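First, the structure itself, so that you have it in front of you.
Heads up, one of the protein chains got dropped from this complex, but the rest are sitting where they should.
Labels A and B are assigned to the chains in the order they are written; within every chain, residues are numbered from 1.
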Amino acid sequence: MSFDADHLRRCARLARLALADDEIAPLEREIARMLDLVGELHHAALDAVEPMAHPLGLTLVPRPDAVTEGDAHEALLALAPETRLGLYLVPKVIE
Amino acid sequence: MSWQAVIGLEIHAQLATRSKLFSGASAAYGAEPNTQAAAIDVGLPGTLPVVNDEAVRLAVTLGLAIGARIAPVSVFARKNYFYPDLPKGYQISQYERPVVADGMLAVRLDDDRVIEVRIERAHLEEDAGKSLHDAFSTQTGIDLNRAGVPLLEIVSAPVLHSPAEAVAYLRTMHRLVRWLGICDGNMQEGSFRCDANVSVRRSPQAPLGTRAEIKNVNSFRFVEKAIAYEIERQIRVLESGEAVVQETRLYDAAQDRTRSMRSKESADDYRYFPDPDLPPLAIPPELVASVRASLPELPEARRRRYVEALGLPAQDADQLCADRDTSDYFEAVLAALPGEAKLCANWVLGELAAALNTLGLPIARSPLAPADLALLLRRLREGVISGKQAKDVFAAMIAGEGDADAVIAARGLVQISDEGALLAAIDQVIAAHPAQAAQVRAGQDKVLGFLVGQVMKATGGKANPQRLNALLRTRLDGSGADLPSAS
Partner (left out) sequence: MSDALDQGLRACVKAAREDGQDVLAAEARRRAAAHGDLNAFIGLDTRTRARAAGAAPLSGVPFAQKDNFCTAGLRTTCASRMLGGFVPPYESAVGERLSAAGAVSIGKTNLDEFAMGSSNETSHYGPVRNPWDLTRVPGGSSGGSAAAVAAGIVPFATGSDTGGSVRQPAAFCGVTGLKPTYGRVSRWGLIAYASSLDCPGVLARSAEDCARVLGVIAGHDPRDATSAARPVEDYLAALDAPLAGLRIGVARPYFGAGVQAGVGAAVQAALAEYERLGARLVEIDLPHAHLAIPAYYVIAPAEASSNLARYDGVRFGHRCAHPRSLEDLYTRSRAEGFGAEVRRRILIGTFALSAGYYDAYYLSAQKARRLIASDFDAAFAQVDLIAGPTAPTTAFALGEKRADPLAMAAADVNTVAVNLAGLPALSIPAGLHAGLPVGLQLIAPAFAEARLLAAAHRFQQATDWHRRRPGDRP
């Protein structure tokens, strides 16, 4: 399972990260080395093991259905790079 | 060559909670843009989701209503993709372990055939915001009020085979979620939406064909038309020797066709994984038991009872069970007037429905409470008023003139049904018109009407016509000695 430039481009596309051409070779090498490091996982006997996503066997405690948040749009929109008429703006999306 | 269509529906029902699935912001529809998007909904760094207990309860409610398994432990997962109205870059949904699995919904078709539609799963997830593509010329505007609103995604198995079956299923599910009070069912506001997976195959034995997913169908009519168009399109494609492409298509109602969605072209890889901010959701047996105990009688069961136990015609039962409010109204009227199911049904579906239609009011906001209607119907049954009078009284009640007794008294409508009073008037009329009385005795029935008219005149029109007819006949037929005296 070797990591190559195609994997890298595909992951960069999924993660929406622009990659400069001269970044590809070194990044590919570094990530491949990190994946070698974690490759130990492939030699471990894991078939019968239940995966663990959270420590300590936690379970959820839900909250009551109550409206506790008021209108904060002025403060929140102020954090945005570009807004108009109370909306966040992005370049036009064509569906 | 006959083709078989295979259709599965994914319904998104917005759950009727006050606040969002993972934040305390209001989930109400129609606010000014971004005024109901809290820091959590906007996905600000450092904020965390906490699940809404009512959304969980409502999901369990649907699960029990369709006889599904409620997962003792279900898991929230992240569905990762970038879109401007998806604030965190992932949607919190349920993937491998949904809260509801393996249910069944009986769907009655127009021809009275019943199909059993298997529901594969129903899972909780948060809605995305809204992209406003046409608000500005070169930019898309984003309103995040809807982001985080709780949805129950209800996924049917691909077991529907025609647009009509698909719509019948959709209508039945629509009625059920509203019946259960878990969703307001408002399709214009997007509270009840549907995506349709459609494929065709050469025969029911053939393997499933490649499917297309149709999005953005927001009315029953459009669902039917979109699926019908898509089935025809796929058959056309296949018969011309080409292949159907697995893709997402958008229904364009104006042109009545589906078209490929460019923005969804690239193969998605959602990288689902358990949300590390949300440990597994345990649903204790006590919660399931309490929801089960509070589950209302379901529409199909109620419909069956109306026909089998109450003896109502199927058509009445269907209409009464079309929605919970109508049915509950009927139940309340009937409770006050036991044994009069047909009378109650006639008035609820007839006069009341017509009046509400004129007023533009749903039955839940009827100006007449069930008890009001029941009182009117009782007076009708008691013969206090005639059927024609009852309609006038009903109109007056709708106009706000008071309850049935008040209107009857105010208009002096009380019928004379009392035998003594009627017999006294009858005897006077017979005495005053001996010739006509003799004619009736001789069998000239049409003269009876004259005598009835005279008694009516004498009583100011208040004599109960049915009682009057019966008494007058008896008086003229018999000796009169059998009847109680007028004294």
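Just so it is clear, a residue touches a chain if its C-beta (ideal position, glycine included) is under 8 Å from a C-beta of that chain, and two chains touch if they have at least 3 such contacts.
What you see is a predicted model; the values in this text were computed from it and never measured.
Visitor: Just one of B:276, B:339, B:367 or B:449 touches the chain that is missing; which is it?
Guide: Counting the whole complex, the residue in contact with the absent chain is B:276.
Visitor: Since one chain isn't shown, list which residues of subunit B touch it in the complete complex.
Guide: Subunit B touches the chain not shown through residues 39, 42-51, 78, 80, 82, 84, 87-90, 140, 142, 269, 271, 273, 276-279.
Visitor: If the hidden chain were put back, which residues of subunit A would touch it?
Guide: 1, 3, 7-8, 10-12, 14-19, 27, 30-31, 33-35, 37-42, 44, 46, 49-56, 58, 60-61, 63, 72, 75-76, 79-82, 88, 90-93
Basically, only the chains that are shown with their structure count from here on.
Visitor: Name, in rising order, each residue of subunit A that touches subunit B in their complex.
Guide: Touch residues, subunit A against subunit B: 14, 16, 53-54, 58-60, 62-69, 71-73, 76-77, 79, 84-95.
Visitor: In their shared complex, at which residues does subunit B touch subunit A?
Guide: That would be residues 17-19, 23-26, 32-40, 42, 44, 50-56, 73, 75, 80, 82, 84, 131-133, 135-144, 250, 261-263, 269, 271, 273-274, 276, 278-282 of subunit B.
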